[in-house]
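With one protein chain removed, the remaining protein chains of the complex are shown where they sit.
Naming follows writing order (A, B and C), and every chain is counted from residue 1.
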Amino acid sequence: MQDHVEDNGANMISLPSYLFLSFIMFIAGLVVMVARKNIIAILLGVELILNSAALNFAAYTRFINQNLEGNIMSLFIIVIAAAEAAVGLAIVIRFFQLKESVHIDDATQLQA
Amino acid sequence: MSPTLYDYVNQFEAHQKAVAMLNEFFGTDVTGYVTFLVFLVGALIVVGVMATIGGLGTYAERKISADIQMRQGPNRVGPFGILQFLADGVKMILKEDIYPAQADRLLFNLAPMLAIVGVLATLAVVPFSSGLTLANLNVGVFFLVGISSLVGVAVFLGGYSANSKWSMLGGMRGASQIISYEVPITITTLTIVLLSGGLSFGAFVETQGGLPHQWYIFHNPFTFIGFFVFFIGMLAETNRAPFDLPEAESELVSGYHTEYTGMRFGLFALAEYIEIFVLCGVAVAAFLGGYKVPFDLGSGVIFVEKLGLPAIIGKNIGQVLQLGSFVTKTLALYYVVIWVRWTYPRIRVDQVMTICWKYLTPLALFNLVGVTVWMYLTHNQSIWELFSHLFAAAGSGGGH
Amino acid sequence: MASYTLDVYMPVVILMAIGVLLVLVSVFLAQIIRPFKPSALKEQAYECGEDPVGTAWANFNVRFYVVSLIFIVFDVEGALMFPVASIFRRFVEIGEGGVLLGSLLIFIAVLVFGIVYCWSKGDLDWVRSFQLSQEQINELKGVEDKA
Partner (left out) sequence: MFQDILFICSAILVIAGTLGVVFSKNLMRACTLLLGTLFGVAGLYAVLGADFLAASQLVIYAGGVIILMLFAVMLTGGSADKANKFGIEKIMGMGSVKTYVIAGLTVLVFSLTIMKLLASFLKGYQKLDELPAFTSTVDKIGTMLVTDHVLAFEISSILLLGALVGAAVIARPRRG
C-alpha cells in the first residue's frame, strides 16, 4: 500500500512508557479522591483511576498478547465508567437537593 | 482505490520521482516529511476553502433571506455585495475585545478554541472525493460523532465562563439541545453503518452508486425516513432555526455568545458555518451517494478509453467530477438549511425536547430495527433490486 | 485485512494544530490593531442596561441533568452497537445474520425499555406537569369544603 518503511516495529515507545503514564493518572486520581472534599471532584478522581486501568489493558494487549481481549476489557471499563458517572452524579444532585451541600463530610446519614 | 490524500498523490510518477530525488539529495529517507508536507498543504487548502465557504455562507444567508423576504440584501461591497463577508471579517478584527468583569478568563478564551478545533478536526474525515479525503479513518463516522461533541462543550463553556445570565441560559440550552439531538443522529448513522458494513466514509460512499436509486436514501423505506430524521437532527445540532434556541435573539439577546466581542465572536460564527457544511457533507456521504458520479465517470476510465486521454489526466478529470458532485449536493443541502431557517418560526424549548425525545428518537430506533430486519429478510437488497427481481419473475412467468 | 500506519492520524493532528493556531494568531493579530480602552461600564455583563444582579452561576433546574443522563446511556449503547453493526452486512452475506439479528434486537429492546420507562414517568417532558389526579383534586375539594 505504501512504499515507505513501516515504522511500527521496535522504537523508543514501549510498554513502560504507557505504564508510567497510567501510573501518574492512577496516583493523581488517588490524591484527588483522598484530598478533595467536593463529591464531584472525587468523581473526577474516580474517572482518572478508571482511565488509567483501561489504558493499562490496551497497552498490555498491544505489547503482550495481541489478541484484543484487553481492548474489550477497556471498552467495558469505559462503559461502566459512564454508568458510574451517571448514577454517582445523580446521587450528588439528590444529596445537594436534600442538604444544600456537596461536601463529603455532610453525608453522614443513609436516609434523608 | 486510494484511501487518503497521500496515497492519491503517491500514485503519480512525478511525485515518486521527486521523493526519490529528495531521498538522494538529503541522503536519508524523507518520505515521512513529504507525507507531512502533503497533508499540511492539503489541510491548509481544505481549511482555507472551508473558511471561505463559511464566510460566503454568511453572505448566502443574507442574500437568500433577502430573496425570501423580497429585499435587496447586501449589495454595496464588491459586485452584488459578495465581498461583504470580508468587510465583516475586517470589522471583527478591528473591534475591541472585552472581557466581562466577573468572567472566568481561562475558560472564556478556551471556549472558541474548542469550538474551532472540534469543527476543523471533523474536516479530516469528510470525503470530498475519492482522492481528496484527508484521512480515511477506519472509525470515520464514529470519530466524527466524538470529536464534534467538543462543540457542545465549547457552547457550554462559552455560556458559563462569561458569568452573564443570558449567556448561561443560552449555554445550558445549547449544550442540552446538542447532546439530545446527537442521539437520533447517532442512531440514524448506525443504520447506514449496518447497510455499508463499515464505519469509514470510504465504505459509506463506495457501497453506493452514482444514480439516485443506488443512494442509501432510496435503499428502503426506513432509510428514506432516516434521512429526514438526520436532517432535522442536523439543524438542531448546528443551532439553526427553527432550533436556534441557544442564540434566540428575541429572548436571550444572543445566547451563549452574548458577551463575546470581536474576533472570538467571529470564530464562534465561523465554527458554526463550517459545521453546517460538514454535517451537510456527512448527510450527502451517508444518504445521497457522496462523491459518486453517474455512469462511473468518477474513476476516469471512460475518458481514457473513449477519448484516448493519458491515464493521469483521465483520473484527474474523474476526481474533479467527483469533487463537483459532492460539493453540488452539499451546497444544495446548505441552501435548504438556509431556506428552512427563513421559512419556519422558532419553536419553544419544551417543543425542542419533545421533538427530539418523543418523535425523532423513537423514529430512529424504529428505523434501526426496520433496517436490521430488512437486511436480514432481503439479504442486503435494495427495494429496486427487489422490484427488478419481481418484474423479472413476472416477465418470465408471463412468457410461459 | 489491510494494515495501516499511524500516518492516517496525521491530518487530524495537523487540523487540530491549525485550529489552535488560527485562534491564537487571529486573536493576537487583532490585539495589535484594535483599540483597547476598558472601562467598568464596558466590562459589565449585559443585563438589558441594568446593573447585573448577583451572579449567573446559579443553581439550574435538574431537568438538564436528566436529559444528559438519557443521552449518555444512548451514547454508550451506540458505542457498543457500532462495531456489531459494521459486521452485520458480512454476516448476512454468509447467511449467519440470524444470530446477530437476535442479539442486536435484544440489545435494542432493552434500550427501548429504558426510554419507555422514562417516557411513562415523565422524564422526557421538559415542563413537568404536576397535574393532580382526580382523587387528589376531590380530596383537596373535600378539605376546602370542610374549611
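Keep this in mind: a contact is a pair of C-beta atoms (placed from the backbone, for glycine too) under 8 Å apart; a residue touches a chain by one contact, two chains touch by 3 or more.
Since the structure is predicted, the reported quantities are computational estimates derived from the model, not experimental observations.
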For the chain not shown, touching visible partners are A, B, C
Can you work out which residue in C:18, C:45, C:66 or C:92 touches the chain that's missing from view?
C:66
Taking the full complex into account, what residues of chain A touch the chain not shown?
6-15, 17-19, 21, 23-25, 27-28, 31-32, 34-38, 40-41, 43-45, 47-48, 51, 54-55, 58-59, 61-66, 68-69, 71-72, 74-76, 78-83, 85-87, 89-94, 96-97, 100, 102-103
Take the complete complex as the reference. Which residues in chain B touch the chain that isn't displayed?
32, 35-36, 104, 106-107, 110, 137-139, 142-143, 145-147, 149-150, 152-153, 156-157, 160, 172, 175-176, 179, 182, 198-199
Footprint of the hidden chain on chain C, which residues?
1-7, 9-10, 13, 54-55, 57-66, 68-73, 75-80, 82-87, 90, 99-100, 103, 106-107, 110-111, 113-114, 117-118, 121, 123, 128, 130
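The rule we apply is simple: only the chains that are shown with their structure count from here on.
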Where is the C-beta contact count highest, in terms of which two chains?
B-C
Taking each chain's centre as its mean C-alpha position, how far apart are chain A and chain B in Å?
32
If you average the Cα atoms of chain B and of chain C to get two centres, how far apart are those centres in Å?
19
Residues of chain A whose C-beta touches two or more other chains:
1-2
Junction residues of chain B, two or more chains touched
6, 32, 35
Show me the residue ranges of chain C that touch chain B in the complex, using the header's touch definition.
4, 7-12, 14-16, 18-20, 22-24, 26-27, 29-31, 33-38, 40, 42-48, 52, 55-58, 60, 64, 67-68, 70-71, 74-75, 78-79, 81-82, 85-90, 92-93, 97-98, 101, 104-105, 108, 111-112, 115, 119, 124-127
Please name which positions on chain C make contact with chain A in the complex.
2-7, 62, 65, 69, 72-73, 75-76, 79-80
Considering the complex alone, what residue numbers of chain A touch chain C?
1-2, 6-8, 75, 78-79, 82-83, 85-86, 89-90, 93, 97
